[in-house]
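With one protein chain removed, the remaining protein chains of the complex are shown where they sit.
Let's look at chain A:
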Amino acid sequence: MALPQLKQDTTEARLAGLTRPEGAGWLTSARAAAEARVRAMGLPGRRDEYWKYTRPDTLTAPVAPKAATFESGETPLFDAIDRLRVVFVDGVFSAEESDNIALEGIEIERLSDAAGRDIHWAKDLYGALETAGQDPVERPLAALNTGFATDGVVIRVTGRPIRPVNIVYLHRDDSSDAMLHHVIRVEEGASLTLLENGPAAARLNVVTEVDVADTGAFHHVRTMGRDHERRAATHIFGRLGREATFKSFTATMNGQLTRNECVLELIGDDAIAHVAGVCVGDGDFHHDDTVFITHDAVNCESRQVFKKVLRNGATGVFQGKILVKDGAQKTDGYQISQSLLLDEDSQFLAKPELEIYADDVACSHGSTSGAIDETALFYLRSRGVAQAEATDLLTLAFLAEAVEEIEDEALRDEIVNRLEHWLLRRRG
């Protein structure tokens, strides 16, 4: 079926500005196939149902809108944690700022290095999970990424490395347009913690494919930088084997536009997937969490916990779906999305969905949006806590359910600390 003219024009205009990176045969064919898929589905447009609440035009435009760089002057996030840093500046790997990329228990390299090898374990994964994640809902920006990402990190986890891997994204050029693609394979019984932080670029498109084998564990904590004008479209595609664990948490402070998609498929029995996020937005801020979890095995658990604090006309979006396939009995699915609107100009748009084809399942979902609880506020003030401080305390309490999804206490404390400071900077 031919694409509508406008969609076709948008797609061709974007593709015209991109060149396929060099690489070995396996990668070139995956990239060429992805490009063909992008042409067939077309880039997202305003009329697409899946983009009803978020305007995709700045994400699909041939040139990234400028975004001023921002120096917070704060110590880098996760600085207190012993970690392996892989640094990208405006999407370009920086050897000087990165640690020596080697860690016991994992094979780690840059995508551009893996690309030079004719035989590579990532051959069967690169673009594969992304392709699988295009059904039943198309995610054209992810396919675009598979076709044109210039670099990324490729990790095969065979053991239980003591240090987390931290991908650090620095933004120093106000018109940078970065596209990165990471591939992670957690082998049986292995375990990895991946940290990501930083704004990355004026516009970022990142895809992360994570394949967690039986009994493997993947923990992910991400923050997206404090730059006010940056834009980002991210996709995580995860596949979970038997008794595998996948836990991902994202904190977003500021940013003009963010669309975070997370697409997970539980294909082994007894797998556990938790996806959580908090975002705090003030003014020109639009944040969209789009999650799609497919249960295709028995006795699996999935949780989606998303909390948003919005003020001065900020917008939050949540589109979350749990799909329980025929035969995925004993599924335990939970989804909650809530927003705290600190004024009447801000808005929260939510579309929670359940689609269930098995009969012995327990799934629940809820979505709320509301203001600060006046009764609780008065209680705190009556104990001497000033209004602004009491409001912040209640705001953090609102976010707590999502933040508590981070298992590691040190990581959790770092995130809470950043949220506290974000609120503190906004005190009148």
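The rule we apply is simple: contacts are C-beta pairs under 8 Å (C-beta built on N, C-alpha and C of every residue); 3 or more make two chains touch, one makes a residue touch a chain; residues count from 1.
The rule is short, and it goes like this: contacts and distances are computed from a predicted model.
You can't see one chain of this complex, but its UniProt record names it "Fe-S cluster assembly ATP-binding protein", from the set "Fe-S cluster assembly ATP-binding protein", "Deferrochelatase", "Nitrite reductase (NAD(P)H) large subunit" or "ArsA/GET3 Anion-transporting ATPase-like domain-containing protein". Where chain A meets the omitted chain, the residues involved are 374-376, 378-387, 389-390, 393-394, 396-401.
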